[in-house]
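Apart from one protein chain that is not included, each protein chain of the complex appears where it belongs.
On to chain A.
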Amino acid sequence: MKIVFIIIRKEFKQIFRNKAMIPIIFVLPLLQLVILSNAATYEVKDIQVAYIDHDNSISSRLLIEHIKGSSYFLAPIHFETSRQAEEVILKDKVDMVLEIPGDFEKNIINSQHPQIALRINAIDGATAGVQNVYIQQIVMHFNKNIQLKNKTLNTFNQSFSKTESIASFWYNRNLNYKTLMVPGILVLIITMLTIFLSSMNIVREKEIGTLEQINVTPIKKWQFIVGKLFPFWVIGLLLLSVGLLISKLIFNIPMLGSIFLIYGYTSLYLLVILGMGLFISNFTDTQQQAMFIAWFFVVIFILMSGLFTPVESMPTWAKIFTEFNPVAYFVEMMRMVMLKGSNFQDASRLIIKTFIYAVIMNSLAVWSYRKKI
């Protein structure tokens, strides 16, 4: 035990002696948290519409007014010809082109199914879908209003009784995307920092030759590994603390569940990641190699964790993969505990999975670490 303590003391000295490392460890990740949480959004706003009005009637102008009145849209820009409008869509100046045909009002009055043409820039399909939903809502709204106005002319349509569904959103009442993103991004930051630090730290000793010196001493494998990884475990938990504080103070993210559960789970999760870092460092000879391999895993784990894209909409093989993705466990855990107030029992499935993962990962890491060459 004393030897473990001696190694830990040396590691902390080296980490905190490196003046450039302290901001890298604590300031950069938290900046990421603040920046990414504000930027990574599913909200579609400030939609720019270009329109060509061949009708130039009261009805067509009313439709444009409706768009103008929506908080999701910027004031639409008027063009004379559809060619002009298409030019600006090519230049990415507008998101969609709305063309109102010459017989628009006439068709409304005659109940002839008036039609408008809509061209949406769908390079980003998800965004285009949302934009389409918004504009459809506006058109529906416009329809209602126009029907009310033409009530005398058109009583028949009004007799339709429409079924409406009223949704109530649980756990994230205001559909605030930050509530969803902040716990997830915190996971991302903790994972990246600890896997990079741990994988590169041991390889660094290989590079400078001190590992050989250590291997000639009677230090035991487990003493060295525990001594090496413990400081990063502490740093991971420290980062969690600061991250939770920021998510409360800046983003006002609720903490419905037990904070002890979060800490307990993170302690376990960090063992998985640190074991992985050690495993990587055992199979690499330079910090550069270690970094690229850690990066390879981190990118896959994060992009497939359900942090940015919902797991539910992934193809089946990817869903199966997330069963083996520790970052996905952590993201789910954080969201469950912080936002839904899930308790130990609710999360037991994740905890058991993480525990098994930690055991396997660390056994592999210890097994592959060799004091011999």
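Convention: a residue touches a chain if its C-beta (ideal position, glycine included) is under 8 Å from a C-beta of that chain, and two chains touch if they have at least 3 such contacts; residues count from 1.
FYI, contacts and distances are computed from a predicted model.
For the chain that is left out, the UniProt protein name among "Catalase-related peroxidase", "Sporulation and spore germination", "Peptide/nickel transport system permease protein" or "ABC transporter domain-containing protein" is "ABC transporter domain-containing protein". Here the missing chain is touched by one residue of A:Thr210, A:Asn343 or A:Ser363, and it is A:Thr210. Residue A:Ile219 is the one among A:Val34, A:Val88 or A:Ile219 that touches the chain not shown. Although one chain is not displayed, chain A still touches it through residues 2-3, 6-7, 10, 13-14, 17-18, 208-210, 212-220, 371-373.
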